[in-house]
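Read the structure below first, then the notes.
As you look at this complex, bear in mind that one protein chain is not there, while each of the others sits in place.
Here the chain labels run A, B, C, D and E in written order, and each chain numbers its own residues starting at 1.
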Amino acid sequence: MIVQGQEAIDKAIETINGDMGALWITIAAILVFFMQAGFTLVEIGFTRSKNSGNIIMKNIMDLSVGSIMFWAVGYAIMYGSDLVGGGFFRSSPSDQGYFFFSATDWHNLFFQTVFCATAATIVSGAIAGRTKFSTYLIFSAILTTLIYPIAGSWYWPFDDDAWLNTAGFIDFAGSSVVHAVGGAAALVAAILVGPRIGKYVDGKAKVIPGHNMAFGALGVFILWLGWFGFNGGSQLAWGGENTVGAVGVIINTNIAAAMGAIAALFFSWARYGKADISMTLNGALAGLVGITAGCGAVNTFGALFIGLICGIVVVSSIEFIDKKLKIDDPVGAISVHGVCGFLGTVLIGFFALDGGLFYGGGAKLLWVQTYGSLAYILWAAVASFIVLFILKKTIGLRVSEKEEIEGLDLHEHGMEAYPEHISSQNN
Amino acid sequence: MIVQGQEAIDKAIETINGDMGALWITIAAILVFFMQAGFTLVEIGFTRSKNSGNIIMKNIMDLSVGSIMFWAVGYAIMYGSDLVGGGFFRSSPSDQGYFFFSATDWHNLFFQTVFCATAATIVSGAIAGRTKFSTYLIFSAILTTLIYPIAGSWYWPFDDDAWLNTAGFIDFAGSSVVHAVGGAAALVAAILVGPRIGKYVDGKAKVIPGHNMAFGALGVFILWLGWFGFNGGSQLAWGGENTVGAVGVIINTNIAAAMGAIAALFFSWARYGKADISMTLNGALAGLVGITAGCGAVNTFGALFIGLICGIVVVSSIEFIDKKLKIDDPVGAISVHGVCGFLGTVLIGFFALDGGLFYGGGAKLLWVQTYGSLAYILWAAVASFIVLFILKKTIGLRVSEKEEIEGLDLHEHGMEAYPEHISSQNN
Amino acid sequence: MIVQGQEAIDKAIETINGDMGALWITIAAILVFFMQAGFTLVEIGFTRSKNSGNIIMKNIMDLSVGSIMFWAVGYAIMYGSDLVGGGFFRSSPSDQGYFFFSATDWHNLFFQTVFCATAATIVSGAIAGRTKFSTYLIFSAILTTLIYPIAGSWYWPFDDDAWLNTAGFIDFAGSSVVHAVGGAAALVAAILVGPRIGKYVDGKAKVIPGHNMAFGALGVFILWLGWFGFNGGSQLAWGGENTVGAVGVIINTNIAAAMGAIAALFFSWARYGKADISMTLNGALAGLVGITAGCGAVNTFGALFIGLICGIVVVSSIEFIDKKLKIDDPVGAISVHGVCGFLGTVLIGFFALDGGLFYGGGAKLLWVQTYGSLAYILWAAVASFIVLFILKKTIGLRVSEKEEIEGLDLHEHGMEAYPEHISSQNN
Amino acid sequence: MKKVEAIIRKSKFDEVKKALHQIEVNFFSYWDVTGVGNEKQGHVYRGISYSTSDIQRRYLVIVVSDDFLERTINVLLDTASTGNVGDGKIFVSDMIEAYRIRTKESGSAGIN
Amino acid sequence: MKKVEAIIRKSKFDEVKKALHQIEVNFFSYWDVTGVGNEKQGHVYRGISYSTSDIQRRYLVIVVSDDFLERTINVLLDTASTGNVGDGKIFVSDMIEAYRIRTKESGSAGIN
Partner (left out) sequence: MKKVEAIIRKSKFDEVKKALHQIEVNFFSYWDVTGVGNEKQGHVYRGISYSTSDIQRRYLVIVVSDDFLERTINVLLDTASTGNVGDGKIFVSDMIEAYRIRTKESGSAGIN
């Protein structure tokens, strides 16, 4: 009878833990939602004032279109059951067998929706200031409907059919699934759209300063805040072991971000002779992206080193992409999300307590992490290239020169973001 | 004995669910609190820089005065027991029998307080840029002490005495109780205060552009965020069915907001030839206001359509009120909160899974929703009219012409919000 | 057997309450984390635009350096066991006996980390606009590594060795431990660094207006929001009594902040003839700092009076420090955190339901509160003085006159925060 | 050809502009300046009351042909005035030449 | 000594600046103004479409010695032009004296 009683108690605990988990996931999702505001502010702050309204529109629409499309189609593609093409694509979009998914696991849908919107929004920053709004809308819709959900389906349903899951790939909250995917799409988009007018003159990279560092900094604080939900929520549970797990993840997240900012500060200070504000802000984001994959697999020291490495690499990468590759990425999205997303995934191969090279785990995990992350980058790059190439050949990717020079706000949206503001920018 | 054990377990679960519910309500209330910052930013962004400080003061005071008055008086009026005047007014302000309420249900008091502050703050935007600060303070105090609490008492105590509750009225989180009440008060106030100087010249509506779209957008993101607490928290519980309920509410909220933004974007794009930023932002808010009543009564498709309808209607309504009625509402508060609050309440009559016209429920619910919402609008309009009319005849509603032209910040507050900012506005 | 069953149930409840408590503390810590953004915005808004980037960097680094140092060293100092020097210093930094602490009580570490970062960031505002960035970094690191953790160790481990805990000192969330410590350090720093050029001309205090009240107001809203976590989270638990306790704390917090804002508004209005925006914002913060110590010990009426007193005192204190003492504190950090931190701690001696003078508790508590708070102020002042004095004599505290006049952003960071912004400031 | 520089109250700008259009002076440039003069404006900030003579004004530059000069001045004097200290100033100076960039025309064709 | 005032499109500024440097006019001051003229710009805001002739422009002041005048004007006319309405104006007036504050030099030594 007591046994029965204990069983009943265990069942009750399980139910309650389920509810507590749902509460945490919901709150975490709300935090991740807020990251949209963070991305918007960082992008606004790091670009010129004549395009601020356009950036607002792109981000609001990433979220809005993404919310509708992911609910309608994407979720089914991501979590559907039967797989075709070697596990590449889930054929039956949902267990219920109809296209428009009507999940009752609302908190999971909510959490995944805001993740999806994040992936879309990464691209926005890299092509700010010259991209046609209508074209962007279409690309963003395809990314949230197909490109990201297919990427997600390889790992996150955590079932036998998810090939990267079976392979032992580790990407706790999506350094690769979300950030490297977004970053790779951003890379392809930035190349295809081409640099802003005046960015490269006589083969030399010119500075186009962002117009508001305060917005940039507030954006970074909001992103850092949201990341506690992004990573911590990816525990997908609360209670018992999961409590320790989720908060440990949060500590790792905070340490990596802090170390990323410090590393970027001192590295750029030594390199350029000035304590560079925008690089320090990017350093914090680099640490956050880098720890996203491993926050559940490494200890605090691992987080510290991942933050350190990402904070340094992001500075060099931004410089390299800008000056050498001559790809114009106003906010550093390719370096922050793409490069550090890849790096963070691979570094698990070294720092994972269970299976990492530095902890005697051999090279196997390192190998899985590497090809897994590359698979994501390849998929996102190829898919984005196809979509954007078609768009380029049809409706076009770029606004006219006149529109770009006078500002997207005026021409795409018929207004200025700061109409009382006399700006000293040149065009 | 096991039965007894099960009883004990059930009691324990109940206690824990109570605590979890309190946790959720507290967090939700904190999110709703943050909406004050959202309202402030939207109002600042959509108006001229010379009045930004005044807007800050009005919003800080809505919150501060509202927090004190609702705790001191309003809560008792809203939840007191005996009713007079056909249920219009609760005579005994509290069960405890004294005026200053000393509730121990802190989380409920907190949740209701921030709701009350929201209702007050809606008015602020519609009369921005010309209203006397002292007059506004008095009106705001009366609204949070009497007008809103009486409105709330008709439905939200969920007891037999609450006449709209007995009538079967549905307003989950307050499309009518909060938003239509605030919107109706805003309408009356905007009419009585009159338009800003320069808004209507020779009978034609002129544009007075808002000075900072970035603040406007950040404000909308914060409001959207806060709305997850506003609606989700109105489940007033967590655990078991309530978990599903609350998160389902959040999904509906998000879908309606997203669809509202998309609808407003495409509708205004088609109508004006440009992808209008401020209309898109208003569209998201319209969807949020619209779904507030029905988020617990409709399914996701219902939310989609409510968002769609509100997103389109808000654009037409703003245009109509501005150009035809010639009521000067700088931020669109009347349309967003008043019109879409009413609309959202009435649309439940069509979309409610239980009782809605489209689901075979007949016209009964539609009728209750319509007269319930109209009752709220009427009450708020009449009460606001009386208060504002008396204020107009005594201390006056408006600042002098000189003060208005040179800015409320300079004259009411002795300073400028952006003293280093050379503005290009005309006055 | 049923007894056994009840025991099992109680154990289960205890576990669950532990998990719920951890959830609340984690969320509260996330809210406190966000206060960094609030501090940054208030400081940016209340100072000139030429130093905005520098303020961003100081705040990002407070958080980053503080997160690393407090995890590495500070936490061990604060919670280590054996005590030397009459309980002044914990000798064995951690139970585990090694220096770098590897706590598994992650949520506590997280909560304490963000508290520590708060203490550091208070200083930043008081010395804005003239302090060398490298010097500031060193001071901030020492504050988070030693000065604050030692202060914390006197009370917050809540063990027998914590001398102020044993003495019956009450400081629920740190009016003294965090705010008075930060405020005292700010006072010493502001004196040693000296006023900004142009602040005192011919012995008279001049006005150097802050450049963006909207940022200031947003910052205050964010701080107010974060304070619900700061105070509410300091309950350090959720469930049963703790639920009521934590939300009661939140109500007190909100009432005191609201009353502080109202008091500062009307007091400054009466005094200066204008409804002063920045004073009203400071009044809200004063109420928040003041209630931080007593939010768990007083009732709502107590909170009301503490808010009232702090809101009035902060206005007089800012004026006195500025005009009479001629200490240049651009954001009022000394008055808000130092003076009101002290005041809030002492006022418990009057308003505590249990032991307060007004509730028949005699003067004992008042005495403990007074010397406890003074001990904190003394410690922070002396320790800060030693560190800053050494820094002054070695690498120097201040930038050169040219750097100060042309802006820290340009000279320390090689850029401007708003490069498109034509500013009308004089230098 | 004359250059008319007018420093006026920002609050009078709309009226002035309308009046200029009525006398067919449809071409000018303007920006915001700070003016130091007789007028004082009271401020309060964080406990310090002060009054400043640095007040925001609008600066108009209108290049007109000689026969337009008088009516331009008159319109400005009439519409920019409130009668209170701080209404501003009008300055007139000589202009040697004007070019329209688009057409490279010069002389009076270059003005408008 | 002449004062050249040019009101040009902001979008043409970089080109103009480069061209001025090429003819060794390395000294000038500029700021942003609103210009009223023939050009119109369409806007939409919250349901109201309107077109305004108040367009942001850049105002350049270049004080040159007489022998530099012609080439300065020519460079401005050439590089600031797009051929569309709204390219702006150049005004030339006389300057009596110029001083370099640093050295207190005056005359043509004061210009650059």
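As a working rule, contacts are C-beta pairs under 8 Å (C-beta built on N, C-alpha and C of every residue); 3 or more make two chains touch, one makes a residue touch a chain.
All values reported here derive from a predicted model rather than from experimental measurement.
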May I ask you to name the displayed chains that the omitted chain touches in the full complex? A, C, D, E
Which parts of subunit C are in contact with the chain that was left out? 198, 405-406, 410, 413-415, 422-427
Those residues of subunit E that touch the unshown chain are 3, 17, 26-31, 61, 63, 93-102, 104, 110-112
Subunit A residues that touch the omitted chain in the full complex: 205-207, 209, 268, 271-274, 276, 278-279, 315, 318-319, 322-323, 332, 424
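Criterion: only the chains that are shown with their structure count from here on.
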Smallest number of contact steps required from subunit B to reach subunit E: 1
Out of curiosity, which chains are bumping into both subunit C and subunit E? A, B, D
Any idea if subunit D and subunit E meet via the same residues, over half in common, or different ones? different
Greatest centre-to-centre gap (Cα means) from subunit B is with chain E
Subunit D to subunit E: how many Å between their CA centres? 19
Subunit B and subunit C: spacing of chain centres that average the CA atoms, whole Å: 33
Listing for subunit C: what residues touch at least two other chains? 1, 5, 9, 12, 16, 20, 23, 27, 209, 212, 272-274, 276, 278, 421-422, 424
For subunit D, which residues are shared contacts with two or more other chains? 31-32, 43-45, 49
Every touching chain pair, please? A-B, A-C, A-E, B-C, B-D, B-E, C-D, D-E
